[in-house]
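Omission of a single protein chain aside, the complex is shown with its protein chains in their original locations.
Chains: A and B, in written order; residue numbering restarts at 1 for each.
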Amino acid sequence: MRLPSSWLLGVAFMFSLASHASGAASPSNAANVDDELIQQGEYLARAADCSACHRPPEESGQPFAGGYVIASPMGDIIASNITPSREYGIGDYSEAQFKRALTEGIRADGAHLYPAMPYTAYSGLTDDDIHALYSYFMHGVEAVDEPTPETSLPFPFNLRVSMAAWNFLFLDDAYTHDPEQSDTLNRGRYLVDTLGHCSACHTPRNALMGENNDRYLAGANVGGWYAPNITSDASGIGNWSVEELVQYLRTGHVENQAQAGGGMAEAIEHSLRYLSDEDLHSMAVYLKQVPPTATGPAIDVSQAPREVEPVSPATLEPLRNDDPQAMSDGKRTDGQTLYNGACASCHQIDGQGTDDQFYPSLIHNTATQGPNADNLIMSVLQGVHREIDDYTVAMPAFGEQLNDEQIAAVSNYVLSQFGNPELDVDAARVTELRQGGPTPLLVKAMPWLMAAGVIFALFVLGLIVFLIRRKRR
Amino acid sequence: MKFIKNNAVKTLRLSRRELLGGMAAVSAAAFFPWATRTWADSPGATSEQAIQDFLMLSERLTGREALDARIAGRVWQALLDSDERFADRQRLLAQAMDDANLIDMRSFKAFAATQPEALTQTAVAIISAWYLGFTGSVQGHSATDNTRFITYTGALMFEPTIDATVIPTYSRGHSDYWVDPPASIATD
Partner (left out) sequence: MATQFDADVIVIGSGALGNNAAFELAQQGKSVIILEAGEHVPRWKIVENFRTSSRKGNFNDPYPNAPWAPTSYQENYIENTGDFDLFPGMLKLVGGTTWHWAAATWRYIPNDMKLKTLYGVGRDWPIEYDELEPYYVCAEKALGVSGSDTDDQSGQGGDAWPPRSEPYPVSPEGDTYYFQRIRDRISAEDYRFIHEPNARTHKPWDGRPACSGNNNCMPVCPIGAMYSGDVHARHAENAGAKLITDATAYHLEKGDNGKIAAVHYRSSNGDDTRLTAKYFIVAAHGLETPKLLLLSEVANSSDQVGRNLMDHTGMGLQFLADEPVWPGRGPVQQGGIFNWRDGDFRREHSAIKHALTNMVPNTAVTQRLLDNLIVGPELDDRIRHDAARWVDISTVFEMLPHAHNTVRPSTRYKDALGIPMLTVNYSVDNYVKAAADVAKRDYANFVRIMGGQVIEDDTGWQNRDHLMGTVIMGDRAEDSVVNGECRTWDHDNLFLATTGVIPASGVINPTLAGVALSIRIADIIAKEI
């Protein structure tokens, strides 16, 4: 069964915060906890998008009950139960233990969390916010007394203790308030860096899966999708207005510009659409002044220059071969044929979408005009699903209807007719993205590293034996 | 793919040929109309002038200025195949229209009243093909009939309503848009 993508999917190690029943101090269950504080905590939990991972496998399940299986390059991660269940959740956590998990990645029993739990971002949480979050999770969330399966990654990723070394390398100094900057910028940065942990997807990772801070928010691959450059460079969001960014963060849709798919759609659905206008504005203002990192030519889809040549109906609608085998032949790899059969019903023959742009233009669109075609391919493979306040966007997945050659062909037709004609998609890329995107170097290299480790261990062993024998002599 | 393909696939082509071969004494087409239903998309070069004439006649009859030449070829071929005297009829019709100085098609009914029935039918057959996007008569409950495909999205019958309804299979917009009437309702 194919799993829905998570917006953290494939980023890195996902964490497992399974609480083990222990004799730890029980939390206060005082009934007089401030409702306002709980609401504040709920808002923060939305902003931090805790439910993106800590959700049940089926949509109808209880919030934060965990159990959702996330495919990561290192193996399947089971999201843990973070309801206040004392046996299966975090009901026994003290506020100090809760804070340590959030900001240092160490759970109550002392074990390290995997850094896909974005504690590197959450390390900047203010004590007030941690208090509000704690109050919410302890008193505003219903306990679910059901266990989730343990995550068991293959060796050596199952060695949680190795995270101590990783933290030494990558757990940076946290966000602090900068009195030199406006409140709006400070708030925006806090929302982007700490709560929203935007960099978890938008900043590329280095060989050890730590964020590459030199390329902060400059775009990265996430489980096949491309989380684009959102720095202020023209190849990022430099040509977006603050208003457009706010609209995008709230709805995932800016007419003739861009639509959110994959993990970004989930982030909007579960988190960003619930934020106040003021907070979204702060995020947009902050993003607009993030130092530019160029990742290619400027993107300005509003002025995409393409004139689409009208296609003759005679080309569009070739005379049919009524042979039953020809009528059944679903393996054609002619991009125009595939586009017209599979895409044009919604995006229209001329790629302009519908007049109301409910079905968006493929011409004025970052998915077709961007620096790479990954999001176009992923949209075709997995479809797009995005529930927002007024309606739900749902492009169906074509991954089962079209094979990799066909998806490459239809993508190339879209790019050549409507999008960035410089781009070219080959079937191998589709195959790779179908499997969740490029495998990180760390995982690819692991067999070699392990082999090297074994050789090294044998060498050391041999050396010891040699030394002992010599000593005995 | 999870479909279990039994070994039918490899031998399918051969076996079908055998199947047809066995029936060759009779007309294969009588049993397998699908085997003969495809037809040429573009007529031979010798027909080019005839099609050019046909295109101009079509534009007069439909009141359109720039009809698609390749679609014209399809209509011409389909009508020719259904009536071997079509080329003559086309010429006679054009001549009669010239003689009657029929330029404005609003006068067509009056023109038709003075012409032989067959000539009127030729005109309607041409107009019908351009508007409906097919020739012949559809048999609803049969796998075969005498219809020929011309065009779908190019069928002229969709033009007058394109701002209000759809060419079926193509969307107009978001779900439930249909709750409201078209913007033109007050003047429709």
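Here, a residue touches a chain if its C-beta (ideal position, glycine included) is under 8 Å from a C-beta of that chain, and two chains touch if they have at least 3 such contacts.
Everything quoted here is computed from the prediction, not taken from an experiment.
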Next on the checklist: Going by the contact rule already stated, which one of A:346, A:388 or A:427 would touch the omitted chain in the full complex?
Outcome noted: A:346
Checklist entry - So which of B:61, B:75, B:93 or B:119 would be touching the chain we can't see? => result B:61
Next on the checklist: Across the whole complex, list the residues on chain A that are touched by the chain not included here.
Outcome noted: 1, 317-320, 324-325, 327-330, 332, 337-338, 340-342, 345-346, 358-359, 383, 385, 392, 394-397, 400-402
Item to check | Residue numbers in chain B that touch the chain omitted from display | outcome: 2-9, 11-12, 14-16, 19, 31-34, 61, 63, 104-106, 108-109, 112, 120, 123-124, 127-128, 131-132, 134-136, 138-145, 147-150, 152-153, 157-161, 164-182, 185, 188
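To be clear about the criterion, only the chains that are shown with their structure count from here on.
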Checklist outcome for this item: Contacts from chain B onto chain A in the complex sit at residues 12, 33-35, 37-39, 41, 68, 70-71, 73-74, 149, 151-154, 169-175, 177
Checklist outcome for this item: In the complex, chain A touches chain B at residues 312-325, 344-346, 348-349, 354-356, 358-359, 391
